[in-house]
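Pasting a structure here, questions to come.
The other protein chains are all here in position, but one chain of the complex has been omitted.
By letter and in written order, the chains are A and B; residue numbering begins at 1 in each of them.
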Amino acid sequence: MDLLPHLVDLNADYARAIDNDELERWPDFFLDPCLYKVTTADNLAHGYESGIIYADSRGMLQDRVTALRQANIYDRQRYRHIVGLPSILARNGTELRVETPFLVVRTMRTGVMDLFATGRYLDVVPCDDERQSLRFRERLVVCDGARFDTLVALPL
Amino acid sequence: MDLLPHLVDLNADYARAIDNDELERWPDFFLDPCLYKVTTADNLAHGYESGIIYADSRGMLQDRVTALRQANIYDRQRYRHIVGLPSILARNGTELRVETPFLVVRTMRTGVMDLFATGRYLDVVPCDDERQSLRFRERLVVCDGARFDTLVALPL
Partner (left out) sequence: MDLLPHLVDLNADYARAIDNDELERWPDFFLDPCLYKVTTADNLAHGYESGIIYADSRGMLQDRVTALRQANIYDRQRYRHIVGLPSILARNGTELRVETPFLVVRTMRTGVMDLFATGRYLDVVPCDDERQSLRFRERLVVCDGARFDTLVALPL
């Protein structure tokens, strides 16, 4: 199985779920347990473990979606992910390590757009069961920079 | 026929025609009759029919190119489309429904660059004749936000 087209689909669909206000689909892109962490390139370079956002189960991801819904966050802002092509860094029989660049533009309800974040995804994606769709075991979101000016924000 | 590479080519060539000042090629990406409409995510969510730009024939698209040439619009601004990977949403024997994210940066003659628009293309692309290149029956340009500060603008 050539996995690159499947990785492209996974990334495109992940971005569409967030950008098109289908947040309830977001946890389904992850296995359970999982690791989803948003951090910065500086934190990563210094070996700091703490992230800006952290979840290690699908339940924690679902809780985050619930919180975002209660805050009506999507009414106030939306994202547009432009995701580059995935690079497969390593592959063994059971999983892939993948790096993918991204850029996110945020549009506020007022119509103001700004460059919200850029960076790269560092993913671990099991590929041992060809009958299953690909999902993330880990998605580490490493931001070059980001406008972390809100306590509640949509997922990256 | 695997259609994804053809959709990628269609989108890449469409963007090149606009960004590289080959506007006369732009109407040829559409069938005749067609639907080309630029609208916003808010308008689409509210079911408003009206768009910011509307054309339903290749002739109307050609008229728009003529108007842009008379206004020398390309001398004053240029675009750079960064188009994401197309997602095929539905497919029957004769046509595809496709969603593709985009971002457009505008560079003014003065050298000033800004983020001009982000959004997604919602396309209907007939695929019943393998001998023909793919063209748009419909291209709905749904902007998340955009700097609609000019009456005359290049196509998105």
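As a convention for this text, contacts are C-beta pairs under 8 Å (C-beta built on N, C-alpha and C of every residue); 3 or more make two chains touch, one makes a residue touch a chain.
Treat the numbers as computed from the prediction; the structure is a model and nothing was measured.
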> Which residue, B:P5, B:G47 or B:G93, contacts the hidden chain when the whole complex is considered?
Replying inline: B:P5
> Which of B:K37, B:H81, B:R120 or B:R139 touches the chain that is not shown?
Replying inline: B:H81
>> Please output the residues of chain A touching the missing chain, sorted low to high.
In response: 4, 41, 82, 84-85, 87, 99, 101, 103, 115, 118-120, 144-147
>> Suppose we count only contacts with the excluded chain; which residues of chain B make the list?
In response: 5, 8-9, 11-13, 15-16, 19-20, 78, 80-83, 85, 103, 105, 107-108, 111-115
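Convention: only the chains that are shown with their structure count from here on.
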>> As a quick test, compute the distance in whole Å between the mean CA positions of chain A and chain B.
In response: 27
